[in-house]
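All remarks here apply to the structure that follows.
What you see is the complex with one protein chain gone and the rest in place.
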Amino acid sequence: MTTRLQLRDTGAMRRTTGLFILLALLCLPWADIAVHTLDPGRELGRLAQGLLWPQWPTTRTLAEAIASTLAFAFQGVALGAIAGFGLALLYRRRAVRWLAASLRAVHELFWALLFIQLFGLSTLAGVLAIAVPYAGIFAKVYGELFEETDPAPRQALPANASRLSSLMFTTLPQAWPNLAAYTRYRLECGIRSSAVLGFIGLPTLGYHLESLLRQGFYAEAAPFFYALLILIATQHRWCRGWMIPAMLLAALWWLPPVAPVNGALIWQFLTHDIVPAPLRSGMDALPWFMDLWQGQLWPGLINTLVLAMLSLVVMGLLGVMLFPTVSRLFGNRWTRGLSHGVLVILRSLPEYLLAFIALILLGPSMLPAIIALGLHNGAIIAHLIGQYSNTLVLRDDAARGLNRYFFEVLPRQFRLFLAFSLYRFETVIRETAILGMLGIPTLGFFIDSAFAEFRFDRAVMLLVASAVLNIAVDGCARIIRRRLHLQQQVQVC
Amino acid sequence: MTGFRLQQAALTVGGQTVLHDLDITIRPGERVALLGESGAGKTTLLRALREQQPNRIAWCPQQPGLVPVLPVFHNLYMGRLDQYATAYNLLNLIRPTPARRREVTELADRLGLGDQLWKPVEQLSGGQQSRVNLGRALYQQRPLFIGDEPVSAIDERQGADLLTLICEQHETVVLALHNIDQALAHCNRIIGIRAGRVAFDSPSDQLTSADIKPLYPSDAS
Partner (left out) sequence: MNRITKTLCVSIASLLTPAVLADTFVFTAIPDQDERQLTERFGKIADYLEQQLEVDVQYIPVKSYSAAVSAFRSDQVQMAWFGGLTGVQARQLVPGSQAIAQGVEDTAFISYFIAHESTGLAPADSLTDTLRGKSFTFGSKGSTSGRLMPEFYLREQFGEAPETLFNRVGFSGDHSRTIALVESGAYDVGAVNYAVWDAGVEAGDIDTDAVQVIWETPAYPDYQWTIRGDADARFGDGFTQRVQQALLDMTDPDLLAAFPRSGFIPATNADYAPIEATAVTIGIMDAQ
């Protein structure tokens, strides 16, 4: 029985890979790929010059931007973890699972745009923008961790022990190490998210980065860029033990999570602004919807899928090509160190920022977005597979170089590669939506337009569509993983 | 030099000396069997011998080290990765060339794997995998052969056939074995290892099972 399953597996893995490449090739005619700057070399030169000779802002400016970035991240992740924990306790209920899936299907930038309408440009809006989607993610991961614990201790408890005490004495202690590790890891993602929120006006590192990069002041942008990089790259060193509660308290002191709550405004938003315009004025809703469908929803969906498929294949290629550069099975200490550094940079920077830089250099088309998504996610895949390949033990007489790569290592890592890539699929779709804010007409582009036009009814409709797409893609990826018997793997943001 | 030579050698594993005072010279044409309890240091000794001239040796380790998702053909072909250009290897990875296909098919037939040639090795039984491991070493076509229990997972009759094949194809053969009868039947020199030293080293026709028995003190029988 097992052999027959495995037989189907190997063929199926090959077919799945082929299918994804084929789909990406079919997408090519619809993809808008072109270089539109007449002289990208000149811009690249200015960027390099700016990075090499940064122009420093005052220490205070930089320190405040860093402090705010951390404050949003810590408060958002903490609130998300608490809410997610609560949801995880009820994760067996279908309604809770759907709620969690919907929360995490909307990108934090879009949550931020929504909350800014409700609470103004306030700390609370920023904290909630991180906390809400993260609660959905935490609910899922915590819920799964609880399910994976050994049921024996629980069953051995006295029959009438309350659910809570059963949880505290059996489930929680077992799941704790994984729970804590995952939460800490999520903090890293939180810092990235917090920086990205600056792009729409919260006072984090991204605020300065976006303004300065967009206007081409590379030397002035460089310090903020380095600050973000160092913050994320060193996060695992300073973010542990007693530092975490201390940082959280400091975050609450630096930016208390409050907002000028205006009841009337919130009420109007919920009961009027997000109600489709024709319903408000008692007209026929169908033409309104068809207009939205033809003009925005359909082209947005197509562009989102085309961008995601192409990025996924670029990600896969880069991942497969780059992982040997950090694997102990290849190269020497120096090449590995260098490559490791490059990969850290690529995976620390938010895709949005990478796309932004690529856009400046290559001009407006889908190409910068594909490059950005491919590089960022490819670097993550390469890092993970590189790590796993270090556990391989090869024969004493195993081949070296390319022979070793193609015969010994790649075939052994392929299953893992496929599993990781499928996990990244959902992330790639989420990120394609927000790259729309850079002008690529994905769903995110139209969502951003709807917010810019203050037509919240359309914005909410488009957000729901992008959430449904997200959930559908996640479902597809899960089905393929199950078909190919790719076991559950670590989560990465 | 085409044989092996160890003089006053001590072999260590992880900082601990496993074998002391080794004085072993193996001349071309000899067929040597290493006997001793598991953990006696046979594998360590084979490794040390291999390091003396790695490029002239067909190496058959005890851990098969196969690539599970690749078919038998490719796992066998891998024995010669160092003998062809990388581009040619890649071509054979994607689409095997007729010449190599013919050679490997012939070898697989001798190993009794003719029907399984295009099956991923993860779908084979333990014994079949063990034959692929041996086949990969045979396909290297080197003058010397070092094998660490090459036939221990294979049934006795077929194991004997394969040992004959090994001896036919190689000038010099060094094998770690646990089957005493096989050792006596196929090798002309036996080295017994016990308590970290060479207990005896003599032509196989001068040994009886009574000489060999002390090598296995923990054996209940």
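Things to note:
The letters A and B name the chains in turn, as written, and every chain counts its residues from 1.
Here is the rule we go by: contacts are C-beta pairs under 8 Å (C-beta built on N, C-alpha and C of every residue); 3 or more make two chains touch, one makes a residue touch a chain.
All values reported here derive from a predicted model rather than from experimental measurement.
Across the entire complex, contacts from the unshown chain go to A. Here one chain is not drawn; of A:M13, A:I232 or A:A259, the residue touching it is A:A259.
In the complete complex, the residue from A:I200, A:I385, A:L435 or A:M461 that touches the missing chain is A:I200.
Across A:G18, A:G216 or A:P287, the single residue that touches the chain missing here is A:G216. Within the entire complex, the positions of subunit A that touch the omitted partner chain are 32, 36-39, 43, 55, 57-58, 60-61, 64-65, 68, 116-117, 119-123, 199-201, 203, 207-208, 210-212, 214-217, 220, 255, 258-260, 262, 265, 277, 363-365, 439, 448-449, 451-455.
Throughout what follows, only the chains that are shown with their structure count from here on.
For this pair, subunit A with subunit B, the centres built from the Cα atoms lie 50 Å apart.
In the complex of the two chains, the subunit A residues touching subunit B come out as 3, 6-7, 10, 13, 393-399, 401-403, 406-408, 411-412, 414-415.
Residue ranges of subunit B in contact with subunit A, taken from their complex: 47, 50, 54, 57, 59, 61, 63, 65, 67-70, 74, 78, 81-82, 86, 89-90, 93, 119-120, 122-123.
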